[in-house]
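Take a look at the following structure, please.
One protein chain omitted, others in place.
What follows is subunit A.
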């Protein structure tokens, strides 16, 4: 059996003839944007949340990232945050909202508080729920009607997806990090390459990664169209979960651990599709277009017209037109105006440490604005304890407060029209970071380099230079 099947089978309540299965959900994360209509639906039906203890709530998508102690200025945002507070209170759900020491982006706080554990099924009204699959769980995004279903019954109607395994074998080059792995895979299989599949990431390069780095990869599995992404749990996983606030303790820990150790894909298990990647082929990556599959190595170029399939030409031209780039042009050396280091893809403490270790003693380029938005209050606190905030301050970076921020530009953190932003988030869609904003997706290291030089560069040259001195 595959890892996916082992977990799936344990969560099927029943299967309808010729139809989907009734699928049981262990943990349900909710936030202010995709839950209000679901609660309205429950109220209209006159029912209560079925298992409030299995629901975890936070406010993240819409919250300001400056002056969080003040009332939210924007009225509609405030109404959503207030609706969440009221709904949680009425239904007995624990809320880690603004002002709470555990508040943060839902996919950052779940793992950091130990809610996310191997073998679980987890959902949230947010597509990047796939992040939690890094622990060897089935985790996926759902729509608001489904949020209502899970609130009402702790179940969903689900059809079993096809299974794909992506093997990344070998050792990564210096300067190449997990974000580059996932952008590389996307550039190879495209933004719809895994549609309809549950993807397991495997291979020696994946096993060598930390939990934070694994989360970055599973986070972006949705960008390939996958239903979910997952990585088999191992010692790295157990070590990370152990001792966290809501992780099992004592005897329960021992029992769970014994079960978790059975969660791996058996040798003879079959996948519907397999992709093999050699880690040594991966360069620091950057996107040039308007979907995350439109990426190249930083030393590469925007595809020339003759490299594009005839049928794809109109959408390709539309994308580079939006980005203000020429077909065939080099990307290295392109000027950037904003640097955004944040989002559930890359806002964990490890990401901030990576950025800090590179920028220490350096200063940002003159015309670049740099926003660092930690994923949670705990990440922020840790960064301050380690003195990372000082390094950022000296570099001229702005350390803001936790939230989704410029990842989707729902609050006031928007990139102005026509400006270029190098971003550690997961989506470069038209208008994602603000109307007509132009996004380059990259790793925290590549983003940090751009903050210092004001343009897209190759972090490997910097690192080489450093090791020679």
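Rule of thumb we're sticking to: contacts are C-beta pairs under 8 Å (C-beta built on N, C-alpha and C of every residue); 3 or more make two chains touch, one makes a residue touch a chain; residues count from 1.
Keep this in mind: contacts and distances are computed from a predicted model.
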(request) Pick from "3-isopropylmalate dehydratase small subunit", "Electron transfer flavoprotein subunit alpha", "Multifunctional fusion protein" or "Inhibitor of KinA" the UniProt protein name of the chain that isn't shown here. (result) "3-isopropylmalate dehydratase small subunit"
(request) Pick out which of A:114, A:170, A:225 or A:300 touches the chain that's been left out of the picture. (result) A:225
(request) Among A:126, A:283 or A:351, choose the residue that contacts the chain missing from this document, as touch is defined above. (result) A:126
(request) From the listed residues A:291, A:343 or A:376, report the one that touches the chain absent from this view. (result) A:291
(request) Pick out which of A:112, A:146 or A:389 touches the chain that's been left out of the picture. (result) A:146
(message) Touching the hidden chain in the complete assembly: which of A:114, A:170 or A:196 does that?
(response) A:196
(message) Counting contacts across the full complex, list the positions on subunit A that touch the omitted chain.
(response) 10, 13-14, 16, 18-20, 22, 24, 26, 33-34, 36-37, 40-41, 45, 47, 50, 61-62, 76-77, 79-80, 83, 119, 125-127, 141-146, 148-149, 152-157, 159, 161, 191-192, 195-196, 225, 227, 259, 291, 312, 314-315, 318, 408-410, 427, 429-432, 435-436
